[in-house]
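Here the complex is missing a single protein chain, while all its other protein chains stay put.
Each chain carries a letter (A, B, C, D and E) given by its place in the written order, and its residues are counted from 1.
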Amino acid sequence: MNPQDLIESVTSRFPDAVSSSHVFRADATVVVTPEGLLAVARFLKEDPELALNFLMDLSAVDYSAFGQGHARGLFASSGVAVAPSFLIPDLDPWPGPPGERFAVVYHFFSGTQRHRLRLVVPVPETRAAVESLTPLWPAANWLEREVWDMFGIRFEGHPDLKRILMYDGFEGHPLRKDYPVAKRQPLIGPQN
Amino acid sequence: MPDVIIDGQEVSVPRGTTVIQAAEQLGIFIPRYCYHPGLSTAGNCRICLVEVEKNPKLQVACNLPVTDGMVVHTRGEAAEDGRRAVLEFLLANHPLDCPVCDQSGECDLQNFYMKFGLYDPRFHEHKVKKKKAVQLGPHVMLDQERCILCSRCVRFTEEITETGELGIFNRGDRAELAIYPGGVLDNPYSTNVVDICPVGALTERESRFKVRVWYLSSAPTVCNGCSRGCNMDMHFVLDRPHLNDGRRVVRVKPRHNPDVNQWWLCDAGRYGLGWIDEGRLGEVRERGATSTWDAALAAIARAMQESDRSRVGVIASAQLTCEELFLIREIFDGARVSAAVPEEPGACDDFLVESDKNPNTQGARLLGMAGPVIGDTTGGLGGSADVPDGQAIAQAARSGELDVLWVFGHDLVELFGAESAHEIAQNVGLLVFSGTNENATVELAQWVVPTAAYLEKDGTFVNCEGRVQRIGRVFAPPAGVREDWSVLLELAERSGRPRDSHEPRTIFAALAAAEAAFAGLTYESIGTLGAPVAGSAARVMSKAEPTP
Amino acid sequence: MSNDDSFMTSRLNEALGWARKYSIFQYPFVTACCGMEYMATACSHYDVDRFGAGFPRFSPRQADVLFVVGTISHKMAPVMKRIWEQMAEPKWVVAFGVCTCTGGFYDNYATVMGIDTILPVDVYIPGCPPRPEMVLDGLMKLQDKIQQEHTTGERAAPEPRPPILEP
Amino acid sequence: MAVKVVRRPELTFWEKLYLPQIFCGMKITSRHFFKNLFLHIAHLFGRLQHIPAAATIQYPEELRPLMSRYRSRHRLTRRDDGSPRCVGCMLCETVCPARCITIVPDEHPDPDVEKFPVRFDIDLGMCVYCGYCVEVCPEDAIRMDTGILDLAAYSREAMQLDIHELLDPELRKPVAACDLEFPHQCSVHGGEMKGGWEGTAVTPSS
Amino acid sequence: MMVDLMIKLVLAGIVLFAVLNLAGFHTWVERKQSALIQDRIGANRAPILGFRALGMFHGMADVLKMFTKEDIVPKGADRTLHMLAPFLSVFFALVTFAAIPFGDRLVIGDRVIELQVAKIDAALLYIFAMLSLGVYGVILAGFASRNNYAILGGLRATAQMISYEIALGIAIIGVIMVYGTMDLSEIVRSQGQLIGGWLPRWGIVVQPVAFVIFVTAALAETKRLPFDLPEGESEIIGYFVEYSGMKFGMFFLTDFLETIVVASLVTTLFFGGWQVPYLTPDGFHFPWGWEIPVANWLYVLFGVASFSIKGLIFCFLFMQLRWTVPRFRYDQLMSLGWKGLFPVAVLNVIVTAIVLVFFGEAS
Partner (left out) sequence: MEEHAPLQEATPEKVGTHTSSAQLEMRDMLLNIGPAHPAMHGIVRIVAQLDGEQIEKAEVEIGYLHRGFEKMSEQVDYNGVMPYTDRLNYVSPLINNMGYCMSVEKLIGISVPVRCHYVRVILSEISRITDHLTCVGATAMELGAFTVFLYMIKAREYLWELVEKVTGARLTVSFCRVGGVKADLPEGFAGLCKEAFAETRKVLVESDGLLTRNRIFVDRMNGTGVISAADAIGYGITGPFLRGSGEAYDVRKDCPYAVYDRIDFDVPVGTRGDNMDRYLVRMEEMEQSMRIVEIALADMPPGALQLDPDTGREIPAAEMVDLAKVGDIGAISGGCAVAGPTLEGSGRAQRPSIAADEKRVFLPPKEDVYGNIEGLMSQFKLVMHGHGVRPPAGEVYFPVEGANGELGFYVVSDGTGNPYRVRCRPPCFAIMSALHELLQGESMADMTPTFGSVNMIGGELDR
């Protein structure tokens, strides 16, 4: 199935749950509301046409600093800001981040159909939680734990949501954009 | 109002607007070297070529007034080709200097080459050699090889400073920028030529080779050099302390504000920031011995509570922000407080430099902490005559009328002479000095508390025209140093007068609620360009520019 | 070992140094990339056994040298400290690779910036990862150090290092 | 699509008795053993030296040839007059992912040079040998071709190279006399060219 | 009497010296052998007075170092038992040698000296007793360390040794039945006979099955690969995980000692001990008719040399095996012991018995 068809089959089935969709660089992306996630995922897995039986990846993005790169002291000699560098022009631009602070990103792959689909679930900071996919894929177990660990997004229905890469007692979620990169919380030793 | 279509977007602009300006209104950037919005149009660099429909040849956008129904293409193949050719020509004799050139990183030759140049060089001849590292004046170095003869600097000296030190000499590929024989580029605004130079021909001596520009961080702030309050960008480096001899502030660049300083900044303001990284007070001292904030504030609070209000004096400063002055006024309610001290007026001119070297005198007046200055031309914005000035408080202190005297940043020795200062120190029960740098008063004070420089704290200044401008916080104060407002808030807490606000933003909100002149203002409405206080005659420049 | 053993002649001490120097049982505390080069060093092409160090012991009790090979994260640091504590005297520590020497380019929330902030390190082998030759050089430096300690009669005071803080 | 199902070994009764395969295995190991033993003995008598008896490179005595592209310890190249070619453009400092390069540039009295490094330190304790510094250098001022491998040190400080050691790979700390025209900061440690290059080094067997 | 005692003491001293040195030498051989197998060089650096001696001194360095290494008794461990375990291990391994004859009778004047430290009638039983007691060292080590890994290792070792001892014992019953004695010297002596006039009546010839079982089971007793489960470095590290310094060295030594014990036993039981084929006390008698007379001392010397060479060959083979095969799994090991070796050994005894009953005279 080509990306457009993939999107079409999901959107037509779940017109309410799908808030938007796009194809960027041949990657099909469907943006799904947190409420509709589980149903959509089940459909993706069980529909014989789609047969997306692999949950390849589950991660998240913190969009809170999107487009706000660190201000460098670059000075525009004419008093009008010149972008310090070129941007490679894009003929087929990406529609932009999905809106909320966080986006949980699922990558599905079909072992039989050999197609891929990306599911993006925007999650607001105030209620950073989505449904867990562990009932459908055991692979989601650890991946969701990692997202919880790194981003602090909760997964409802997860059997054992606890930190996986960091240790207990680590405060904060390091991959959030507001976590300073070198803020250490050592278990022993000096705060180096 | 002719209507013009640029890259498919329609805009209507006043007659006489050039294509480059019209495009800017649409957010379309047309490359330029010689064109500068603050200067006259020269049209000699020809990089701003655009395609105009029904016109066989490419046109220079900076010198082409729009006409009704004009259709312009700035990104077409033809325009880009033309520009590419111009760029290739400009680069033919350009030396291979990026490694040693301070401009690389903000150089428009680099920018435009990567933006649309990207051609393979075809130049295989010997490059013309010219003089390198010519010192033009106290602040400016010239490299003639790098110069692309855009003449911005020449026009600046002719039109803005009207001193005309610079000129372009010789012809053809021997043409070079130079100073008129025997001249020195030493006018009070000379460093602006560095700012407007689109390439690395003119560089600043002070920050030459200190830090590569791509290491710099920048933050908008306001100059505290005089009451004009010019807008500027502070360029600093924090993460590479081996550079710039460990100092944080690297350089200052003017920030465009059509209503205050346009594109310019005087040299005095630009180079007046050495004190921020040198000779700073680092720790709390009690009679010269290192102490703690806790001890200091406890002692001061106790002294304040024990003494009668009328026997407490504060010599505040017009270097403090409105928020801090407001806090002082509220906390030392009933005490003798003044932000005005007898200082010699400094140099001034009719362009940017003001004689009052304090950035917030107007703010102090509006808060009733300074009287109107005799001969003040900017019009009676606040300030009542019955406010004691610093002299009076010092006199009271000298004659033993005060138990507690707090001096904010001033050097009593310098102001009143060593003898008076010593007497004050002897006759006052508790002399507190808070400030940023070492000075003679530090020796005399019982308590010395180090406070943040203005770049290290948030707050607002009111300039001589009555424009409130936010100074922002550029970087954090050094360890052990606290902002004045936080010291004052803690003191208020300790002396039993806690306040609701806990940060400059909320202090300002309280201030705006209390003072009519500030009514309705918030940090958001002040923005980066400032806002006039009620009743001010703040100048509003006609030449409004869309802010970047 | 202790210098007040008056009967222990310097010759004996030297012999002891000789023995310790040529019988290095290592505890390879292998965590990351450097482990690949550690393997290479131990295997046929470089054969660390030539120096008498070819006998890795996986019990810290029996090891003489703690080879900390690879990045130490904050999560791992207590384990490493523990193993070092469990080693029997005399013991030495080798920091293998830049992550253990200084933390390298993983200057972030997760990693320890140099194990010498936690343990006393005797020999640093920089490199990312160090080539086996560098490792062997480091090993020889360690041997020199061991011999030196015994020739002078006592363990030389370690190089200045950041204070070791108890957890 | 070519899918190849791997053939699982079905053991014969004979093989299930352990012994035959153990003997086969011992045959392989013994072949190595006796061949190497024979070669070692032959080498002892100066014979068959072209066939190595072991894969081992006896490192301090014998050097494995480094590949010409191998990125070893850095050095700074010099001009003809002995001063560093580096002009302190700091591209290497910029690109260094480990931030192990520290350059302090200053103005050179010679206007043709303009800029030069007063300090050029590389902290080998941080360097990850990615070679980016060499790749970005616009002056051919830094190279990673010294072949120096003995970088192990007894302290962090000893892993920090200053401009002297970078300019002269033979130099060892402490540097006694400063041979540079401009005063630089000197501290400890250095290196010695070890390890030969491809084609020039002795082969492992000899 | 006094002289006898002296002779025994000297003999004991010689054996002790030889065995301990052999164990030390063994470490070197093992190191070098593995190096050769693996295309390496192996230890070759430690010099004494500038001599490197192919790295032979590394072993000395190891010992010297281990003696001076701090001795750690883990918190909560039983100090006495913890201390005792390695000594037991080494002790039982060493005393085993007492019963092994390493040469025929040496006749000096009218004094006949048995080249065996202790002439015990039931030497085999003694050896088994001692080998079995060796288990205590291991299990105590495991138990006294108060460490899960050590306990696991100790348990494994115990189970393994006890299980394999049964196969071992039963395998030997066949040998005992064939030679009709439990005195090792006698067993060796009866191996000097020839079958059909040309084939030495060695254990390997008359009891090949028992040989295989014995070697397998004996290897398991030594806890070396492929039977090194109790130490299984990459699995459970071993019962001696908590031992440091020379105590660990003692376990290490025990390993080598046991290898030598096993090699000696195999030699004694199945390869004619000190017997040299066709060599009788008065000289060589080759089946094809040659005869070379040999003096008694030379005959004894030949015997000792024969014993040593055979023993060393077995040591070598065991080590070669150690560097060739992977390790068993615990249950596979057990099933090999109980389901493989044990029934075969029993069968072997039965078959031997039947053969002896029916063809007893023939052999």
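Convention: a residue touches a chain if its C-beta (ideal position, glycine included) is under 8 Å from a C-beta of that chain, and two chains touch if they have at least 3 such contacts.
In this text the structure is predicted, and so the values were computed from the model without any measurement.
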item	value
Among shown chains, those touching the left-out chain	A, B, C, D, E
Of B:L91, B:C348, B:A392 or B:A476, the residue in touch with the unshown chain	B:L91
Which residue of E:V73, E:V212 or E:V344 touches the chain not shown here	E:V73
Absent-chain contact - pick from C:Q26, C:S73, C:T117 or C:Q143	C:S73
Residues of chain B (touch criterion as defined above) contacting the omitted chain	91, 93-96, 98-99, 104-105, 107, 109-111, 113-114, 117-121, 123-129, 212, 214-215
Chain A, residues in touch with the chain not shown (by the definition above)	24-25, 27, 29, 53-57, 59, 61-62, 65-67, 69-70, 72, 74, 84-90, 93-94, 96, 105, 107, 109, 111, 114, 116, 118, 137-139, 141-143, 146, 150, 163-167, 174-175, 179, 181
Residue ranges of chain C at the interface with the undisplayed chain	29-33, 35-37, 39-40, 43-45, 58-61, 69-71, 73, 75-76, 79-80, 82-83, 85-86, 99, 105-106, 108-111, 128-129, 131
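Please note the rule applied: only the chains that are shown with their structure count from here on.
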item	value
If a chain touches chain B and chain D alike, it appears here	none
Longest centre-to-centre distance from chain B, chain (CA-based)	E
Which of C-D and D-E has more C-beta contact pairs	C-D
Computed distance of Cα centres, chain E from chain A, in Å	65
Gap in Å, rounded to a whole number, between the CA centres of chain C and chain B	55
Residues of chain C engaged with two or more neighbouring chains	44, 47, 50, 103, 107, 114
Contacts with two or more other chains, residues of chain D listed in rising order	54-56, 58
Complete list of chain pairs which touch one another	A-B, A-C, B-D, C-D, C-E, D-E
In the complex, chain C residues that touch chain A	74-75, 77-78, 81, 103, 107-110, 112-114, 117-118, 162-167
Contacting residues of chain C [partner chain D, same complex]	44-47, 50, 98, 101-105, 107, 114, 116, 122-128, 130-138, 140-141, 145, 159-161
Contact set on chain C toward chain E in their complex	1, 15-16, 18-23, 43-44, 47, 49-52, 54, 58-59, 61-62, 64, 86, 88-90
